[in-house]
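Of the protein chains in this complex, all but one are displayed in their positions.
Order of writing sets the chain letters: A, B and C. Residues in each chain are counted from 1.
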Amino acid sequence: MGIAVAINQIKDMFAVVMLAGIYGLVSASFFVTLDAVDVAFTEASVGAGISTLLMLTTVAITGRTEHEASHKPMLALFVVMVTGGLLIYGTFDMPYFGSVDAPVQNHVGPRYILDSMQEIGVPNMVTSVLASYRGFDTFGEVTVIFTAGIGVLALLSVVRRPEDDTAIEAINDSMHEKHLILRVVIKTLIPFILLYAFYVQFHGDFGPGGGFQAGVIFAAGIILYAMLFGLSVARRVIKQPLVQLLSAIGVLIYGSVGVVSMLNGGSFLDYGVLSADPIAGQHLGILLIELGVGVTVASVMIIIFFSFAGRSEYQQAKKGKSL
Amino acid sequence: MDTLLNLASSFCLLLGSFLCLSGGVGILRFPDFYTRMHAAGVSDTLAAAMILIGLMLQIPETLVIIKLIIILLMTLFISPSASHALGRAALLNGLTPVVAGDKNHAGQTTEVGDNPSKS
Amino acid sequence: MIIAATLAILVVMVLAIIRGVMGPSLYDRILAVNMFGTKTVLLISLLGFVMGRPEFLDIAMVYALINFISVIGVLRLFEAFTAKHNGKVVEPAQRDL
Partner (left out) sequence: MSMILGLYNYWIVIVLMMIGFYIIIAHGHLIKKIVGLNIFQTSVFIFYISLGKVEGGTAPIWQEGILLYSNPLPHVLILTAIVVGIATTALGLALTIRLKEAYGTIDEDEIQAMDNQAMDNQDKESKPC
């Protein structure tokens, strides 16, 4: 397990990012061995996939060298060592790894494990806790993601002028001459990726999966398309205003489910009242909420990637003109 | 019948593991990028196929077998095309292969090495 | 038998990590990441069998996909990067495909 420790001590930025990708994969495998399949799912698609891509785009924009640190690292090392020592001292009181009688296992956990099947009727406990017991939290998370999307858009959106567009397309065309094999393979793969995203979305009640993961996978399919066929082509297929609208609509779906359940006499996000049969109501509520989450996550990821790649292309075009 | 299936699956798994290991040794020991890529790419595909087939022979449930087949198909699609893209990109960006009889054993140009490329 | 295969894959993963840390060229690293990803797919499928719950193959599928996407992404972005910093777009090779 100590593998990941050695990884991250290299200077070149591209190499660092690649190793960060491997690190994401390693930690996702940890999660599988620790029984957290849903988390592994998310970490695989987010930590190893999307965040690596975003970092690479940034490195491509900002350059790959790192200057030698000018100040001495001894102080930092000292601070780190002291903190680490204190934390290790703190672990001596911790319950042993995997012990059944640890305090964590004794409070809310058993209730979720024992009763969620009767109360929610969804085999995947992670989904039922995520969407129903702690639905309010998840609402907050979705809002955070939405806000991040807006933030990235505010920071990186470029005012697009037609002459820039032609320059960008010239660059794209020259790049597209090659990659014939890749384009054919990816063209066949993309429909399956999107289909698989829907499977993950709606199968989340029964197996690992759910809105977050499905959204990321869906976005990954679109990103793959955008990377190989050029951003302008992808923009023609996926209109950016539509995506922006969708990201808001996802949050809106989530919130309105809560409001509707309030109007039906329950409390906010209490899906039991959505239908005559509480369990059917829970199913309906979870389905709708996961849909909202999926839509928001997918569109925010697409927005983020489009903004990053658009910035990169914009700079390329500017550079091309100045040459 | 059961023992036969078990035997077949063990054989597939063992073969897969062996191929995996040889690929791993290859990626570590070979002198330049292209031979390493050869070792990784070729052994990877067959090893993945072998291990997945070995797993398929172990389990009677249809759904699991279908999923395994999907994974297998995806590996067969993805692994060679990724190798193709990788090798092509390396060649186009001026990473020279080590040719037999080449005295200069380094095999890497400075352009795309670890050294940051001069802008 | 499954355990033996799992161990073999773990060993190979370590080898791939060593290659990824050593470099020397960027492509070696990408190769290591790619190989690591394939091995992770296999590892997850095997682990599902070891732990007796083989329905977790979905995760393996995601891994395969994401691995591919990141390799392609790295290549495309690196290509764009070199094109940008050398001031020229790399010409398609003579021996096409």
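Note that a contact is a pair of C-beta atoms (placed from the backbone, for glycine too) under 8 Å apart; a residue touches a chain by one contact, two chains touch by 3 or more.
Keep in mind that this is a model prediction, so the values were computed, not measured.
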{"item": "Omitted chain's touching partners, listed by label", "value": "A, C"}
{"item": "Sites on chain C contacted by the missing partner chain, in the whole complex", "value": "51-53, 55-56"}
{"item": "Missing-partner contacts on chain A, residue numbers", "value": "1-2, 4-5, 8, 13, 16-17, 20, 23-24, 27, 30-31, 34-39, 42-43, 46-47, 50-51, 54-55, 57-59, 61-63, 66-67, 69-71, 73, 76-77, 79-81, 83-84, 87-88, 91-92, 94, 96-100, 102, 104-105, 108-109, 112-113, 116-117, 123-126, 129-130, 134, 137-138, 141, 144-145, 147-149, 151-152, 155-156, 206-208, 212, 216, 297, 300, 304, 307-308, 311"}
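Methods note: only the chains that are shown with their structure count from here on.
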{"item": "Chain A-chain B separation of Cα centroids, rounded to whole Å", "value": "28"}
{"item": "Whole-Å separation of chain centres (CA-atom averages), chain A against chain C", "value": "20"}
{"item": "CA centroid of chain B to CA centroid of chain C, Å", "value": "9"}
{"item": "Contacts with two or more other chains, residues of chain A listed in rising order", "value": "15, 63-64, 178, 181-182, 189"}
{"item": "Shared-contact residues (touching 2 or more other chains) in chain C", "value": "23, 26, 30, 32, 55, 58, 61, 65, 67-68, 72, 78-79, 85, 92-93"}
{"item": "Of chain B, residues touching chain C in the complex", "value": "9-10, 13-14, 16-18, 20-21, 23-25, 27-28, 33, 36-37, 40, 44, 47-48, 51-52, 54-55, 58-59, 61, 63-64, 67-68, 70-71, 74-75, 78-79, 81-83, 85-86, 88-93, 95, 108, 112-114, 117, 119"}
{"item": "Chain A residues within the chain B interface of the complex", "value": "12, 15, 63-65, 178-179, 181-182, 185, 188-189"}
{"item": "Touching residues (chain side chain C, partner chain B) in the complex", "value": "1-2, 4-5, 8-9, 11-12, 15-16, 18-19, 23-28, 30-32, 34-35, 38-39, 41-42, 45-46, 49, 54-55, 57-58, 60-61, 64-65, 67-68, 71-72, 75, 78-79, 82, 85-86, 90-93"}
